[in-house]
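Here the structure comes first, spelled out in structure tokens, and everything after it is commentary.
In this view, the complex is presented without one of its protein chains, the others remaining in place.
Order of writing sets the labels: A and B. Residues in every chain begin at 1.
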Amino acid sequence: MTKILSPRLVIVVLAAALLVYPLVLSGAFYRDIGVTFLLAAISASAWNIVGGYAGQVSVGHSMFFGLGAYTPLLFYTQWGWPPMAAIPVAIALAIGLSIVIGMPTFRLTGHYFSMATIAVAELIRIFTGTWDFVGAAIGLQGPAIARGWWDLTFRSELPYYYLFLVVLAFLLAVTSFIERRRFGFYLRAIKSSERAARSLGVPVRRTKMQALALSAAFTSVAGSLYVIKTGFIDPDSGFGILISVQMVIIAALGGAGTLFGPLVGALILIPLQSATNTWFGGGGSGLTYILYGGIIVLIARFEPGGLFDLWNRVAPGLRGALRKRRHA
Amino acid sequence: MPDGGKLLDATNVSKKFGEFRAVAGADLAVNAGDIIGLIGPNGAGTSTFFNCLAGETVPSGGRIVFDGKDLTRASPEAHARAGIGRTFQVPTTFADMSVIHNVMVGAFLRHPHRNDARDKARAVLELTGLRPDQPARSLGTPGRKRLEIARALATEPRLLLLDESLAGLTPSELQEAIALVRQIHQSGVTIVIVEHIMEVIMTLTRHVLVFNQGHVIASGTPDSVVREPAVIEAYLGRSHRRPPPDPSPANGGG
Partner (left out) sequence: MVFLQVIVGGLLLGAIYALFSSGLTLIWGMMNFINFAHGEFVMLGMYVAFLVVVWIGGGPAIFTLAAAFALLLLGIAIYLSLIRHVIRGPMLAQILSTFGLALLLRYTAFYIFSANFVSLPQTWLAGTINLAGIYLPVAQLVGGILAIVLTLALHVLLTRTVMGSRLLAVAEDRAAAMLMGIRPDRMQMLAWGLSAGAAGIAGALMATAYPWSPSVGETFGLIAFVVVALGGFGSVLGSLYAGLIIGLIQAMSAFWLGAIYKDIVVYGLFVALLWFRPQGLMGKA
């Protein structure tokens, strides 16, 4: 039984499934969900670096997403750049913002950081709505017709799907890389006990800042991917609290601080979200968020480690029970 | 600073919390190879002084010099880098990580590459007799205390500060722990230990500082200090929650 479910095999199967998914389920609806799923997985995995591994709970990560979303379209509308070319600028801005937030708050207890993330995200959202340079409340639009391949406006969802898949794979590879190195160990130590970590020479504040910067950079990329696909951004779709919420709940549901937790969380929540939006119709988004709130509270109260922890607790018992039945 | 090769030199250390003076003008000189005990009734200032040495508490006054470097206001991280390791009175292991991963966090200080850190961790675990792959949370209190010692050892400290790391153990566990500390000491690590268990103080340490109400009231070999009237009065002369230090090995001191 354990052989059949070896982790390596599961990963290979998963990767294969993701690769062929849009070819097998080629309808527009399925591809759309696929793209949404990948984007959500990228955002949540990015959040996971600082929120899951390091335990610094940001509830305003949309500020980085929004930066990543606005910058490409800004460079396009103001100076005609292909949106994709401004991605490095967006990353730099996101890292800069992460430093502004991290510097003062990381020397205080964890709650300050969380509060600061909400406050700054809201601050930026409201401010963006008043600033004409970035489109104020109306927002910005991207190229309607491609001027060349570099504008990345595809009519089919397929290229976006594979582009996002590559980015997700890259992000997971980076996360896996740091997970096994000193940086990853230090992150987990910080999450577990900053006090003990300090006593062992871990440079706590600097490590947290690095984690936040890395997380911010990838979240910004997620935002950029989003606008490249949708071609439109406004304060709410860029900096809204619901974007922050989605990142957190997806990572936490699957298992914050695990490599594949965000993926699993997205696998469950994105189809669920699509379903509730269809069932509940117009009032759908309201009910979806009631559901999200409820799920978050349940996770916090009963299983903060998410499905990953739940599986680890339940699986040995299941295996034992299955073995008993076989021999009974 | 010309101090005749003292490893740690704490002079006139004091700490006030608001109006309350936890430590008043304490001195401690530690030579390389020493094994020194800090004792005192509850609230005597021993823990506060200890935390000043470890860098967790910044003293209100005085100086702490380690290996020629002034660490008075230095952070705990800087202390660790300088070569001071410590354990915590209430074990603070990384519960979500395995035993070996716990120790690796310490080992990474001097061995940035994972394989080297892992090798170092394994070596330390062999010394302390812990199984590497179990989750830290599955350890009982004695195991956790042992893990904390291992973890601190992995940072290759020259000075190891043990904060009641031998409290709450059964008699046989206590003997094992004493043997471990002795072994660590013999490998060249200088040790300062806060303890309430008389057997530990009497058998392990060569020099003892006795605190009471923030002051050092006695300083000398364990035998001489235990006979001093001031010390006896400190322990027996006032009502407190902790019973006076009991020379019998079975008493964990509470």
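What we mean here is this: a contact is a pair of C-beta atoms (placed from the backbone, for glycine too) under 8 Å apart; a residue touches a chain by one contact, two chains touch by 3 or more.
Since the model is a prediction, treat every value here as computed from it, not as a measurement.
Contacts of the undisplayed chain with the visible chains, over the whole complex, involve A.
Of the candidate positions A:91, A:140, A:252 or A:307, contact with the hidden chain is made by A:252.
Touch with the chain omitted from the figure is made, among A:96, A:271 or A:286, by A:286.
Checked against the full complex, the candidates A:78, A:109 or A:312 give a single residue touching the omitted chain, namely A:109.
Across A:14, A:118 or A:158, the residue that sits in touch with the chain not pictured is A:118.
In the full complex, chain A contacts the hidden chain through residues 51-52, 55, 57, 59, 103-105, 108-112, 114-116, 118-120, 122-123, 126-127, 129-130, 191, 241, 245, 248, 252, 256, 283, 286-287, 289-290, 292-301, 304.
The working rule: only the chains that are shown with their structure count from here on.
Taken together, the chain A residues at the contact with chain B in this complex read 180-182, 185-186, 188-189, 191-193, 195-204, 257. By the touch criterion stated above, chain B contacts chain A in their complex at residues 54, 56, 75-77, 79-81, 85-86, 88, 92-97, 101, 104-106, 108-109, 112-114, 117, 151-152, 154-155.
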